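Everything below concerns the one structure shown next.
One protein chain is absent from this view; the other protein chains keep their places.
As written, the chain order gives the labels A, B and C, with residue 1 at the start of each chain.
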Amino acid sequence: MNKVDLSVNIGGLKLKNPVLLASGTVGYGNEIAEFTDLNKLGGIVTKSLSLKPRKGNPPQRIVETPSGMLNAIGLANVGVETFIKEKIPFLKKIDTTLICNIAASSVEEYVECVHILNDEETIKAFEINVSCPNVKEGGLEFGNDLNAVGRITEKVRNVTKKPIIIKLSPNVSRISDFARVVKENGGNAVSAINTLVGTSFDIYTRKPRIKNVTGGLSGPAIKPVALAKVLEIKRNIDIPIIGIGGIMNWKDAVEMMIVGASAFQIGTVNFINPNAGVEILNGLNSFCMENSIKNISDITGSYQI
Amino acid sequence: MNKVDLSVNIGGLKLKNPVLLASGTVGYGNEIAEFTDLNKLGGIVTKSLSLKPRKGNPPQRIVETPSGMLNAIGLANVGVETFIKEKIPFLKKIDTTLICNIAASSVEEYVECVHILNDEETIKAFEINVSCPNVKEGGLEFGNDLNAVGRITEKVRNVTKKPIIIKLSPNVSRISDFARVVKENGGNAVSAINTLVGTSFDIYTRKPRIKNVTGGLSGPAIKPVALAKVLEIKRNIDIPIIGIGGIMNWKDAVEMMIVGASAFQIGTVNFINPNAGVEILNGLNSFCMENSIKNISDITGSYQI
Amino acid sequence: MYIEKAFVESVERLDEETYLMKVFSPAIACIAKPGQFCNIKVSENDFPLLRRPFSICNVEGDYAFFLFDIHGEGTKILSLKKNGDTVELLGPLGKGFIYDDDYETAVIVAGGLGTAPFPFLIKNISDEKNIICLVGGRSKKQIITYGLKNIAIATDNGSEGFKGTVIDLLKEEVKNISKKKFRIFACGPNAMLKELQKYSIENNFDCQISVECAMACGFGICQGCPVDSANGESYLLVCKDGPVFNANEVKL
Partner (left out) sequence: MYIEKAFVESVERLDEETYLMKVFSPAIACIAKPGQFCNIKVSENDFPLLRRPFSICNVEGDYAFFLFDIHGEGTKILSLKKNGDTVELLGPLGKGFIYDDDYETAVIVAGGLGTAPFPFLIKNISDEKNIICLVGGRSKKQIITYGLKNIAIATDNGSEGFKGTVIDLLKEEVKNISKKKFRIFACGPNAMLKELQKYSIENNFDCQISVECAMACGFGICQGCPVDSANGESYLLVCKDGPVFNANEVKL
């Protein structure tokens, strides 16, 4: 067979392949570049940025759980100004698509962040994090409130022509309702899922293992939930989906695309195997060759139910 | 130290200890009795019963996932009549508390089931399953609808004086809202959590691994979510909680009690170790001895946040 | 039924893909019957989560044998067991073959790893009966004849023995034995069992099949392993009502 066309198009955002590194699991790209060739990947999603720098939550921030981990990093980030000055120069040099993830405590802050970053040519799309479970003032409430998600999408739409991806919370009854609101308000795509709310306690001290008390659950443990949420969106709403949650290898990635993802992000696996993205890409390529799939996008939503 | 008082009281329901076997994971008790001494346990919760017998879902019904499993049994059960005639006689002989779990497709069916079973002295309490994710007509919708949960609680309350436990769905944004409604409508306790909605696909056939497409995720993978849900209820609503989700050993059980559970149920672990209940009980007893805990109920909600 | 922590005596590699595990499990070995299985906890920690079901391949004194190939993580872990390691058996489970009553020839039909339950069965079938074993596989590589006797082989690609499915071979063989009273005992992939079932129901043969499916508990409490009853009105449980069924009892 000839070469496989690995490129995908997500609501106007073109990627050379569907492999994205998830927000918060690659920093701003420099450290992981020691272990992997970022140029090969479809794209990188930055750690969530807020208007001002954030120190993040006090330790302990992470804990391992069965086939998963909890984190409450608290959106530690350098803020948009420093990001532009100090991080963009490195990211510019990488031949991969840069998606900027934004987290904020108010609709106005979202708008302002996007407004400031919009002029940066290197940034090809915005992923709006309405679903971080670890920040008290904002995140969680937005992510579980249909009106808020609609409003944020609409207001952000007004300040940028670049593709807008809304990153949805899984901690809701019907995630497809949120995807509908995103679509109705001009969002180009959704990404799903962010982490599930979880906790863990030390039975001797009776204290939470994570200082923030609750954290976000990620990793293989949540894969079945992520797949079900992506499938629910796919079956109900016509909007491109970026699938996230528990992907460890190319087989998981294929599964995620089958249930409806046009592209996917890998998170936790980067901590264990920082070269996972490239390995998954190679695995996808072989899978397509062996199964005579010419365009990888043909896998998207190809479930047989 | 002297003997530990292992007994607990859940909204009027007295158990000799907090170890319960979860609905759907022990059948009606006879098979598991080959491997464990049911007389030692705090109680057994029956497989969900409906008014008429149910054949259940077609195969494949189960699949393993990382640290968990998905099931879509579809509430296969013998129906209340046969239960009374054929299953009660065996259950009568066991010196443990029998809790009858009811699932139904309408408020009326819940009421009728409870009404019929109410006269059976062997049954000490009802657990109302408003949250089975695998039955299309009823379950899921009820579990995610505050009004429906309120109505079911109220109507069932009218036909029985026995303790009513409402088994809550975790597939909601704020589970404590549901606990509040249960309390307001006369429920005695809540149990949390039922399974999370999940799925799994075969990448070669592109078919769902479970015929029902989605199933309920259980096992250690969901423990962090279950703990967070129980903690959320405990911190917001004053109602006894039966904690369920991912408990594999006595340490997990202690953790579940620390975050707020007065008693707990074990499910998936019974499939792997049918004697787990007794082993957990022994572990709990030793833990209390070593830590000079006189009443096991002192652990409930003893978190240090 | 017991939960028995069993010491591994050996794991022998029979050929490129097939392993034979011998474990010391006196309690289970003592009461096991041909066609029954054990649900095996392959590790001491919680990975993999569920037990794995395996047919009891043979019993010698206090030892039980299991025949397997590497399928996923569970069987991989098993294949690496060394003398002195342990596994935890839950069993013996299910209903085995009925083989002691009135017939003259036992016709064993095994596809791939479907060979697994038959060494034990063969050993227990009375010497007065004839036994013939028909073994099938895609190619020579998939043919497993461990513990069988009087063997005829079928391969889809003809790389060994008869060219065709093992059911095609059976149809040939039946011509030679049809005057004698025979009983078919079969185990293998579902597709093979389905074909066999059709054939034997049409011809009103006496036929027992051992069925595989996903399982959690293995002893009847999870309801995870249903198979349609022949009339389609209810489900039987493979772990409790099977894994061996009469061919006309279930709808595959």
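Points worth noting:
Following the convention adopted for this analysis, a contact is a pair of C-beta atoms (placed from the backbone, for glycine too) under 8 Å apart; a residue touches a chain by one contact, two chains touch by 3 or more.
Owing to the predicted nature of the structure, the values given are computational and were not obtained by experimental measurement.
Counted over the whole complex, the shown chains touched by the missing one are A, C. Among A:Lys16, A:Arg61, A:Lys87 or A:Lys124, the one in contact with the hidden chain is A:Arg61.
Of the candidate positions A:Glu31, A:Glu81, A:Glu184 or A:Asp202, contact with the unshown chain belongs to A:Glu31. Against the chain not shown here, subunit A presents residues 24-27, 31-32, 34-35, 47, 55-56, 58-64, 67-69, 71, 73, 76, 219-220, 248, 268, 270-275. Although one chain is not shown, part of subunit C still touches it, namely residues 45-47, 73, 76.
The rule we apply is simple: only the chains that are shown with their structure count from here on.
Of all chains in the assembly, none touches subunit A and also subunit B. With centres computed from Cα atoms alone, the innermost chain of the structure is B. For this structure, the chains sharing the highest number of C-beta contacts are A-B. Rounded to whole angstrom units, the spacing between the C-alpha centres of subunit A and subunit C is 46.
Residue positions of subunit C with contacts to 2 or more other chains are 46. Residues of subunit B in contact with at least two other chains: 67-68, 219-220.
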